[in-house]
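Only one protein chain is missing; all other protein chains are in place.
Per-chain residue numbering starts at 1, and chain names A and B are given in the order in which the chains are listed.
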Amino acid sequence: MTVYLLCIALFLVGLYGVLAKRNLIKIVIGLAIMEYSVNLFLILIGYVRGGTAPIISADAAKRIFVDPLPQAMVLTAIVIGLATTALLLAIAIRLYRKYDTFDIREIKKLKG
Amino acid sequence: MKGMTVIVQKVTQIMCGIIFLYGIYIIVHGHLTPGGGFAGGTIVAGSFILLIIAFSSEFLALKKEETGSSILESSAILIFLVVASIGLLLGGIGIFFINFLPKGTIGNLISAGIIPIFNIAVGIEVAAALLTIFLALLIYRDEVIK
Partner (left out) sequence: MDWSVPLFVVVPLGAAFLTAIFGNAAQAFGRFFTSLMLAFLSGLTLYLVSTGNTLMVYQVGGHELFGKIPIAIYMVLDGLSIYLLLIINIIGFFSAFYSISYIKKYTSEHYYYTLFCLMVAGMNGVVLSGDIFNLYVFLEMAAISSYALVAFGIEREELEASFKYQVLGGTSSLFILLSIGLLYWSTSTLNIADISRVIQENGSSELITFVGIILLTGFGLKAAMIPFHAWLPDAHSSAPSPISSMLSGVLIKAIGAYVILRLFFNMFVISYNISLVITVIGTISMVIGVLLAIGQWDIKRLLAYHSISQMGYVVLGVGIGMLVLAKGGDRSLAAFSIGGGLYHLFNHAVFKGLLFLNAGAVEYETGIRDMQRLGGLASRMPITTSTSLSASMSISGIPPFNGFFSKLIIIIAAIQAHYYVLAILAVFVSIITLASFLKVQRFTFFNKSEENWNLKDVYVREVPFSMCFSMICLAVLCLVLSVLIVPSVRDIILTPAVNVLLDSARYSTTILGY
């Protein structure tokens, strides 16, 4: 049970990074930490006590396997996170070029 | 951007081929060992990116590289879609994504129907996509510095 609570704590650390930091890159890193914590949580759900890697080999009937479905989910979620982070960083680089600062208190041309 | 020191360049010359082969091993054995398309594709892309970082980026014609890897990425996805849709057309059953090649004995390299083909297509696609992202950011940075 403590493992799952630690995952939620890591999620909250990432959320603090997104909410409270002023630098654009720190916001991106906070979002990445949140995403890693959710992936970790998904893998830990599928743990079976005493299980091994879920690959079928010749002596498949005698073994206990861990749950393979969360592993497939996490593979996809990691790639989605990669796409999100890459797009965020590309936009952050172009924002730096236009506004000459990474500080979000300066980048507020859109108001109201 | 500037390259790195002579030690890094010599070690890269030896290692990048080995990393590339390791990535291909993980892609092709995706149905026998953990790994598969995504993980292997990332390792293959890592070997190319290592080359570009160790040697400086003036060595290569980066724009042509980026166009080439972008076209490779799109073609890999199209191959994936065509193989997945073959099941729709043939066989009389007409089911999308069906496993229509013969499945051999468990544990052989050539077995499990169309899954190795999907692994290879996804591996090429992920490697090309990561390389395109890296080259796009690098080209933008070089243009800005100039």
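In this text, contacts are C-beta pairs under 8 Å (C-beta built on N, C-alpha and C of every residue); 3 or more make two chains touch, one makes a residue touch a chain.
No experiment lies behind these values; they were computed from the predicted model shown.
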Of B:Gln9, B:Ser57 or B:Ser74, the one touching the omitted chain in the full complex: B:Ser74
Contact residue for the chain not shown (choose from A:Met1, A:Ala61 or A:Leu110): A:Leu110
Sole residue of A:Ala20, A:Ala53 or A:Ile80 that reaches the chain not shown, by the stated touch rule: A:Ile80
Absent-chain interface as seen on chain B, which is shown: 67, 70-71, 74-75, 77-78, 81, 84-85, 87-88, 93-99
Absent-chain interface as seen on chain A, which is shown: 11, 15, 18, 24, 27, 31, 34-35, 38, 41-42, 45, 69-70, 73, 76-77, 80, 83-84, 87-88, 91-92, 94-95, 98-99, 107-110, 112
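Simple rule for what comes next: only the chains that are shown with their structure count from here on.
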Inter-chain centre distance, chain A versus chain B - centres from mean C-alpha coordinates, in Å: 22
Contact footprint of chain B on chain A as seen in their complex: 53, 55-58, 60, 75, 78-79, 86, 89-90, 93-94, 97
Residues of chain B defined as touching chain A within the complex: 32-34, 36, 38-39, 106-107, 126, 133, 136-137, 140-141, 144
